[in-house]
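Here the complex is missing one protein chain, while the rest keep their positions.
Each chain carries a letter (A and B) given by its place in the written order, and its residues are counted from 1.
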Amino acid sequence: MSTAAPTLVQLQNLSVSFSGRASDPTRQFRAVDDVTVDIRGGEILGLVGESGSGKTTLAKALLRLHRPSEGRILFRGVDLATLGERALRPYRRDLQMVFQDPLSSFNPRQTVAQALSLPLRLHAICPRDQIPRHVDGMLVRVGLSPAFGSRFPHELSGGQLQRVAIGRALTLSPHVLVADEAVSKLDVSVRAQILNLLVDVQTAHALSILFITHDLHVARYLCHRIGVMYFGKLVELGPTEEIFTRPRHPYTRALLGTLEENAGPDDADPITAPPSATGCRYGSRCPHTVRRCTEVHPALEASAEQHLVACHRWHELGELA
Amino acid sequence: MTPRRNQLSRLLASFLGNPTAVLGAGITAFMILAATLGAALMPYGPDHTDFLDLLSAPSLSHPFGTDSFGRDVLTRVLYGARVSLLLSATGIAIAASAGVALGMVSAYKGGYVDMLLMRFADLLFAFPSFVLALFLMVVLGFGALNVSIAIALTYFPIFARLGRNMTLLVREEPFVQAARLMAEPTPLILMREILPNIAAPLIVQATIGIAFGIVIEAGLSFLGVGVQPPTPSLGVIMADGREYFARAPWVLTMTGATISCALLGLNLFGDGLRDLMDPRLRQRTQS
Partner (left out) sequence: MTSEPKSVLEIRDLRTRFDLHEGSIEVVRGVDLSIVEGEMLGLIGESGSGKTVTGLSILRLLPPNAHLSSAVLRFADTELQGLSDRQFQSLRGRRLAMIFQNPMGAFNPAKRVDWHLREVIRTRERSDAAWRELATTALRTVGIPRPERVLRLYPHQLSGGMAQRILIAMVLALEPDLVIADEPTTNLDNIVERQILGLFRRLQTRLRAAFLFITHDMTLAAALCNRIAVMYAGKIVEIGPTRQVFEAPRHPYTQGLIATAIALKTRAARLKEIAGDPPNLANPPPGCPFSPRCAQVMERCRAIEPPMFGPPQHQARCFLGESA
């Protein structure tokens, strides 16, 4: 996976705001705050972060399930962020998603075959009479017998359903597949099957995958590049191995610290105050803050080839463990 | 399709296992049958007068007795039940289709449309249903057809709100988002994805609505603003019976008992349906 791969999707200064949290209905809440990131052809880009980091919101904004409040989504020279539903229609085929909970991502009243034939019919991908064959073919391609077509979603296991979900997403031959915690709800023994399937599918179709997860092991295994998000901000971005062996941002380091077998201080991390509106979001938890950190949120800077960090002090902190 | 048949047979079996539901269904079915077939099978017509037998107490030949015109009360009640049921069911059907349709669209689109519709529904809700129905009759004019319309308007906000709230829930489900991602057109999403998944509580509400529709019709006709005599309806017969209650209490009481029965049956049936939806979810094993 080289850096020479062409950029497929460019998210520029993307922000997604929601109005009104239960605690303070008047305030605008920025789930995604000024994020710039690109997705390249044929790559698997991982997006990691904890709950509330905005990673899922970002993915949904990319797919236009949420409306971005600011910024651009450049795809094939078109800004998807401002298009209306009708204008978006032709682009829907190019961006598809696999959801975290396979069972709720299918209409419980329809059979698997009906779910798979829907996109075929909506987009006239093949002639009407060819549809059953197409559906059978897709089931086989994701490792299931065509007999599954006549079953209802609740009759399949999580792993089986997720395969169908991947098949359904592939029906439209998308360029970008978003996998939102696609294996988190699956049993460990099934997880490997789905991960292998994703890898197979990706190589076979030269897909780009945006893989959202909180599981660092899976991210490291699967992804070519990784972006780390914290409270709506992208704090670090780079090739997987770079991120894992030379993490620059204190938050990334903290996250990676949880992977170690014998982690250090295992308690009494002070309960965090909400992140400040100005200044670095991570400031209230970061052990390395200086005054500048409370004043201005750091911009993404390149610390190495392809490795971006948003931290005022990354060069000084560079050599710390 | 076999999987569908399987689901249905399972539903049927659970339903039959619930004694309340079966009782309710039984009473309801019996009443519907009586009002349709039974009425036709009666030896008398509803208007058949027998001046030799005025206001006679219940007997073998007249199980509900006769009224001041010598008409067989049971026959009139059966015909009346048919009228009441029909008017109520029609009204509810209109309320349900219009209400749910509007509620669904409103919830899916959101924004001003949603707000307007809900404020309108709130307005209708502010009035107690019977008072509202009465008011509507005054505005629309008396008569059977308008009873239906009054019932429809009275129940419209309930269905609109129910349809809207259920749609709001289902709208956020991943499978609806998946449908949007596939560029499924909105009308199709509403019909294929959302409606089948909100149908259950709507059906329960409709059952209960019909029950209360009967009560509203009876009340309106009793007051003289609903169905006009000589057309029998449960309310008309009760109005009649009230006039000579001292001499012939059976007319009023038997009709009232019939209404109560119908209500009981429909309510139990609705409850049974509701129970059917719930424990099916809870009965799954945990691992």
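Annotations
The criterion applied here is as follows: contacts are C-beta pairs under 8 Å (C-beta built on N, C-alpha and C of every residue); 3 or more make two chains touch, one makes a residue touch a chain.
Since the model is a prediction, treat every value here as computed from it, not as a measurement.
Of the chains on view, those touched by the hidden chain across the whole complex are A, B.
Checked against the hidden chain, the listed residues A:191, A:281 or A:297 yield one contact partner: A:191.
Touch with the chain that is not drawn comes from one residue among A:14, A:216 or A:286, which is A:216.
Touching residues on subunit B toward the chain that is not drawn are 10, 13-14, 17, 282-283, 285-287.
Listed here are the subunit A residues that touch the chain not shown: 50-51, 157-160, 187-193, 195-196, 199, 214, 216-218, 220-221, 254-255, 257-258, 261, 263, 266-271.
The rule is simple: only the chains that are shown with their structure count from here on.
In terms of their C-alpha centroids, the spacing between subunit A and subunit B amounts to 49 Å. Here subunit B touches subunit A in the complex through residues 1-3, 7, 173-175, 177-184, 192-193, 196-197, going by the rule given at the top. Against subunit B, the residues of subunit A that register as touching in their complex are 60, 63, 65, 88-89, 92-93, 95-97, 99-101, 104-111, 118-119, 122-123, 150-152, 155, 168, 172.
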